[in-house]
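Missing here is one protein chain; the remaining ones are kept as they sit in the complex.
The chains carry the letters A and B, assigned in the order they are written, with residues numbered from 1 in each.
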Amino acid sequence: MKKLLLAVLSVCLFVVAFGAVEITYMNYSALPSHEETLKLIVKEFEKQNPGIKIKLVNVPWDDYFLKLSTSFAGNDAPDTFEINYENFVEYASDGLLLPLDSLNKQFNFNANEIFAEKAYKAFSHNAVQYGFPEKFSTVVLFYNKKLFDEKKLAYPTNNWTWKEEMEAAKKLTDSKKGIWGVYQPVQFWEFYKVLTQAGGSFITANKASLNSKAGIDAVNWLVDKQKLGVMPTDAQAGGLKSEDLFVAGKVAMVHTGIWMFKMFRDEASFDWDIVVEPGMESKGTHYFVDGVVASKNTKHKEEAWKWIKFLTTSEYNAKLRYEKGWELPAISNEKYLEPFLTEKSKPANKKAIFESLSYSSLPPVIKGWSALSDIVNKELSDVALGNKTAQDALKAIDIEINKKLGK
Amino acid sequence: MKKKDRKYIFWFLAPSLAVFLIFQFIPMIWSFIISFTDWNVRTLPKWVGLGNYIEMFSDKNFYEAVIHTFQFIIMYIPLVLIGGMMMAMLVNLKIKGIGFFRSFYFIPVVSSWVAVSLIWKGILNPAYGYLNYFLSLFGIEGPQWLYDKNWAMVGVVMASVWKDIGFTMVLLLGGLKNISEEILEAAQIDGAGRLKKFFKITLPLMSPQIFFVVMISMINSFQVFDQVMVMTNGGPAGATTVLVEQIYRNAFSYSRMGYACAMSWILLLIILVFSFIQNRAEKKLVFYS
Partner (left out) sequence: MNINIRKVVVYLLLVMLALTTIVPMLWTFSTSLKSKQATLAFPPDIVPKEPTLNNYITLFNSYPFGRYLFNSFLVTSATVFLQVLIAGLAAFAFARFDFRFKNVLFGLYLATLMIPFQVTAIPLYLIVRNFNWINTYQGLIVPRLFSAFGVFLLRQAFMSTPREFDESAFIDGAGYFTVFFKIVLPMNKTALATFGIFSFMDAWNSYLWPLIVSTEQNMMTLPVGLANLHGRWITQWNLVSAGAMISIIPILLVFLFAQKWFVQGVASSGLKG
């Protein structure tokens, strides 16, 4: 008895003397409106895992990678951090991340059964798993039902192609009232997806050959809407974002991500819904996925593992995310998804999210990825301004990408 | 020099020297060394010799950035200098409430670029903006400003001049205040007109301040950055991409710190050349009392 008491006492002493293990978690998606939600998740985790404390470092997206890479330079890397798929590839190939496979085994964690396959695979590199997918989003076509009703048009369906979209956009455009039919930003993200829809692909056999029929179709589809006057130019948008224009009832259809649900629910005064984005030669949708990873040099590998597992898989976390409209956890278990699918909040056609998942493809990722997207954006905007033909722009993009791939 | 002076020199220089050496000089040298490497900040740098410097000469973005930076400077400096001079003379008048106005004119200087850019994007908006409306009153069809490759930089310059003119005003005002009334009065008695007084007395007496303003404005405008990021983000289609913007992107967005450092040293070299030319001009033109 005495011995037991002594043992208990010494354990207590140990805990008091050495305190809890502190795990830092750097992230970009808590700011600006989900800090409280994240704190709730941390609280629940700390309750379930006494002895582990989570220290949050919330950084705004614009400065996130500046801070993250600086912390690596100073050997101050956070134990765990959030990362998007595009940057994950760079960090993984730099060898900065903690491999998770052996920890999964150690804790008998069958990750394959829990996570959506596509999302889970996104965070493996050279057949080693480095991260758990935290949340995903897709881009869908949002539409304003009221504006469709006013023009007595049938609502979009999942089977629409570019043709139907363009026809509807033309009919919905009402220049007297200052209403445009559609908004699809002219930029890299849209381009890679539209390219898939046109039947092309970004990089094949480690070479870019975008100057093809599919490439030209894709560029034209993006820029024609402005040329035909069914979509506002940047100048006409007057600095407002497409989402703002949609909420204000100035744009009838908008291509944007499901992360806008919360804002649209809160602010749109009309009824709206979503469908899978129209395709052409084939369907094609975005797949944005954020993951959580641990630094290779973390001193507390097991605790870090426990935290990122909790953050990505716990039922508590999944529920909270639905409730607070904080994108969707990337788990396959339908039990978790049911409350989301059946709840009354907009949009009614939530199934479109999962349907669009089946057409989704990950964005092309090469080393120096953001340089690539800047190049594409620049060339696209030259075409939109009428300074270049689609062909010339695509040629220029090919050259730049192949220069980077050749390195 | 007296022996005692040396001790004094040391104590006057020591504080600045210490901070300068540890927190400015070492990082500068370090960035020079990094300019010969390929470094993504996260892992160890790789030595590439002159690679970065050689690459720059075939980098279209770099050339464009240099050209745009010069475009900015050529428009910006004369405007901010002449405008600042006029404003300084205006607020140097001895009338009631002038201090109040002086403070008003300083507001743009203290406003954040985020706020200023929102306003100017509104003013310059081709469809709804006030500027094109104003031009239309004279039958002029205004350009697309920030959405036109040829006019975007002009728009950035206008906003910058508007924001910085209070800065040069304050610097030049210090010079105006130092011109004693007696000299001006004496000139008046000699029958000098307004213009003559300005060119023969005010301007020469203010030459140190003018030199200073030109020097500082030049050094600052070679590093034009904030306004470009918030107003155009380098667009449209790269029409306003400038040097420090390219440096920033390479350092933190493209993970190419080595290349960013190399660009920075070329930038330093360019500024040095121009400072040197200016320094020569100063020796000829500036008048110290």
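The working rule: a contact is a pair of C-beta atoms (placed from the backbone, for glycine too) under 8 Å apart; a residue touches a chain by one contact, two chains touch by 3 or more.
Quick caveat: nothing in here was measured; it's all calculated off a predicted structure.
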{"item": "Missing-partner contacts on chain A, residue numbers", "value": "28-29, 31-33, 35-36, 57-58, 60-63, 66-67, 70-71, 73-74, 76, 238, 240, 243-244, 247-248, 250, 257, 259-260, 263, 267"}
{"item": "Absent-chain interface as seen on chain B, which is shown", "value": "1, 5-6, 8-9, 11-13, 15-17, 19-20, 22-28, 30-31, 34, 41, 87, 90, 93, 95, 98-99, 101-112, 114-116, 118-119, 122, 128, 162, 166-167, 170-171, 173-174, 177-178, 180-181, 208-209, 212, 215-216, 219, 222-223, 225, 244, 247-248, 251-252, 257, 260-261, 264-265, 267-268, 271-272, 275, 288-289"}
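As a convention for this text, only the chains that are shown with their structure count from here on.
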{"item": "Chain B partner contacts - residues on chain A that touch it in the complex", "value": "65-66, 69-70, 72-73, 90-91, 94-96, 233-236, 238-239, 368, 370-371, 374, 378-379, 381-382, 385, 387"}
{"item": "Partner chain A, residues of chain B touching it in the complex", "value": "40-43, 118, 121-122, 125-128, 144, 146-149, 235-238, 249, 252-256"}
